[in-house]
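Read through the structure below, which is laid out as structure tokens, and then see the notes.
Yeah, one chain of the complex is gone here, protein chain that is, but the others are all in their spots.
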Amino acid sequence: MSAWQLYALSGLAWFGVGMWGLFAHAHWVRKILAVNVAGSGLFLVLAALARRATTPAPDPVPHALVLTGIVVGISATALALSVARRLAEVEATARLDEDATHEPAAPPAGADARAGGDAAPPPAGGGAPP
Amino acid sequence: MSAGLAIDAALALVLPVLAWAVVATPDLRKAIVLFMALGLVAALAWARLAAPDIALVEAAIGTGVTGALLMSCVPWAESLTPASRRARADLALAGALAVVACLGWAIRALPEAGPGLTPAVLGALEVSGVEHPVTAVLLNYRSYDTLLEIVVLVAAAIGIDAVLPDDDARRRLAPPARSLVGVLSHLLVPGAVLVAGFLVWKGAHAPGGAFQAGAVLAAGGILLLFARRLRPVPFAARALRGALLAGPLLFLGVAVAPLVRGGRLLELPVAWAGVLILAIETVLVVTIAIVLLMFFPARVLASSRAPAATVEDPP
Amino acid sequence: MTALELVAGALLCAGAAFFLAGTVGLLRFPDVYTRLHALTKADNLGLGLIVAGLALDAGSVAEALQLGIIWSLVMVSSSLSCQLVARAARRAGVAPWRRR
Partner (left out) sequence: MTEPAWVAGVVVIPLVGALIAVLAGRRAAPIAVVTAVGAAVAAAALVRQIARDGVVEHAVGGWAAPLGIALRADGLSALFVAAVAVVGTAAIVYALAHPGTPHRFHAAWLLGWAGLAALAVSADAFNLYVALELLTLAGATLVALASEAAALRAALRYILLALAGSLAYLFGVVLLYAAHATLELSALGAAVTPGPVTAVAIAAMVAGLALKSALFPLHGWLPPAYAGAPAASAVVLAGLLGKASFLVLVRLWFEVVPPSLRPDAGLLLGVLGAAGALWGAVLALRQTRLRRLLAYSSVGQLGYLFLVFPLGTGPALAGAVYLVLAHAAAKAALFMAAGSIERACGSDELGALRGLAPRMPLTFLTIGLAGLTLMGLPPSGGFVAKWLLLGASLETGQWWWAIVLVVGGFLAAAYVFRVLRLAFLPAAGAAAIARAPRGAELPALALALVSLGLGLAAAPPLALLGAGP
């Protein structure tokens, strides 16, 4: 059981935990967190396999691949989190409109939707964002 | 050597357990803190695997920027309706175990010693214009991957701008207040800029490079953003977009130039390779820093209660 | 084992002891404020000792200075973040622990 196999199997377990989290959780942000965990696990496996090189220095190509992978990973994560944030705002605005329709007499008393209801509700139809 | 193996064994054991803790903790805030801890322990593992480049990027981007990004999501995360009504935890567990078993079987079946491409990389190192093999792979042998990866970063920036247009959120930011984060930024940001420059320069002959430097620069920027010293520049501002696209456009220019003379895409002339790589990396640092900063749009700062803001943010 | 290595070893052990103390403090102290004490003070000093020990047998003076910079950066950020966490806890209404 050489050092690289230790890390490779550890990274594999880490990847498995991340994949489990992605499909087991129902909450969007937990799923995004789990995908990040899975990605890091996979990169550990890749770097561990690079350590099998008989030369003192490990194989540099997998290192470059891991660097590329981490940057690609955070780009996808950032976009996913932004979409989730926008979804939270749209849902909060929808909830506000619902409250407004239920008690038309009393305007929603300073219902500061915690998720920042500051965004002007998107204009109906068309789908052009504000 | 057994002491080294003991450390490796300990790290190899801690990582999956910590990963399980991150994924299984019910409280989101605690999960994110554990995620950052996981990233830092992973940086240790990278160091043990003689991968200093990855340790730097993992700590800076994988833990720092991703952690800050996730933490900025906590205020609105609870209000999000879940994706599916019943989480299929048991089915997912069975699936994950099966996948891990198969992949583990394959990993065990891999030959013990695999030279990989080390001889080829080291063999062509003198012609690559840099001494550090990872930088040579990233910006000369496989520079086409890096070019596409920078385009992926720009795609993320566009996506975030499309999804979270920073229209009115910017005007309602609290005025910069004398705050502790302000003091922290005064002390750390000059250092961050210095380290970023140092990392870019060092990238040619030692672990370092555009990604690590971009992440450190972005960390300084994030600190300024949260200290209200830096007003988030809207994506609509042409200057920001110009600075953002300078890196990819220069990279593309260098890539296309040889095509005109009948050479091949991204074929760096040997004499100029070192200078070109340094020029590309320097401009890429700005691009990477801007994109990483754009992951924190104005509306994130407007609504998240920055702990140090003495005056309450207007709702 | 030259005298230098002996001193370095001693410093490293002392640093490790302080880290251990900080961790035990984290586990045993009742509320967030006392835990912050344990973490910020013990660990910072522990790190200082470890950095001193490493600097002694570091290859060159430049390396030792870099280790010093690391320690100063950690001190700045940990002390300020400790203050921020304490303020955030105070704002969230966490009452400091009192002996009943």
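A few comments on the model shown:
Order as written gives the chain letters A, B and C; numbering starts at 1 within each chain.
Here is the rule we use: a contact is a pair of C-beta atoms (placed from the backbone, for glycine too) under 8 Å apart; a residue touches a chain by one contact, two chains touch by 3 or more.
All of these numbers come straight from a predicted model, not from anything done at the bench.
The undisplayed chain touches these shown chains across the complete complex, A, B.
Note that of B:A37, B:A155 or B:A279, the residue touching the chain absent from this view is B:A155.
The omitted chain makes contact with just one of the residues B:A10, B:A106, B:L194 or B:V275: B:A106. Of the listed positions B:L194, B:L259 or B:V275, the one in contact with the omitted chain in the full complex is B:L259.
The missing chain lies against chain B, touching residues 83, 102-103, 105-107, 109-111, 114-117, 120-121, 124, 140-145, 148-149, 151-152, 154-156, 158-159, 161-163, 236, 238, 241-242, 244-245, 248-249, 252, 255-256, 259, 262-268. Listed here are the chain A residues that touch the chain not shown: 15, 19, 22-23, 28, 31-32, 35, 38-39, 42, 45-46, 49, 52, 61-62, 65, 68-69, 72, 75-76, 79-80, 83-84, 86-87, 90-91, 94, 122, 125-129.
One rule holds in what follows: only the chains that are shown with their structure count from here on.
Because contacts link the chains only in sequence, without closing, their graph is best described as a line. When chain pairs are compared by contacting C-beta pairs, A-B ranks highest.
Taking each chain's centre as the average of its CA atoms, chain B and chain C sit 27 Å apart.
Between chain A and chain C the centroid-to-centroid distance comes to 32 Å (mean Cα coordinates, whole Å).
Chain A and chain B have CA centres that are 14 Å apart. The touching residues of chain B, counted against chain C in their complex, run 180-181, 183-184, 187-188, 191, 307-308. Contacts from chain A toward chain B in the complex involve residues 2-34, 36-37, 40-41, 43-45, 47-55, 57-68, 70-79, 81-89, 91-92, 110, 112-116, 118-120, 129-130.
Taken together, the chain B residues at the contact with chain A in this complex read 4-5, 8-9, 11-13, 15-16, 19-20, 22-24, 28, 31-32, 35, 38-39, 42, 45-46, 48-51, 53-54, 57-58, 61-62, 65-66, 69-70, 73, 75-77, 79-89, 91-93, 95-97, 99-100, 103-104, 107-108, 110-119, 121-122, 133-134, 136-138, 141-142, 145-146, 149, 152-153, 155-156, 159-160, 162-165, 167-169, 172, 211, 288, 291-292, 295, 297, 299-300, 302-303, 315.
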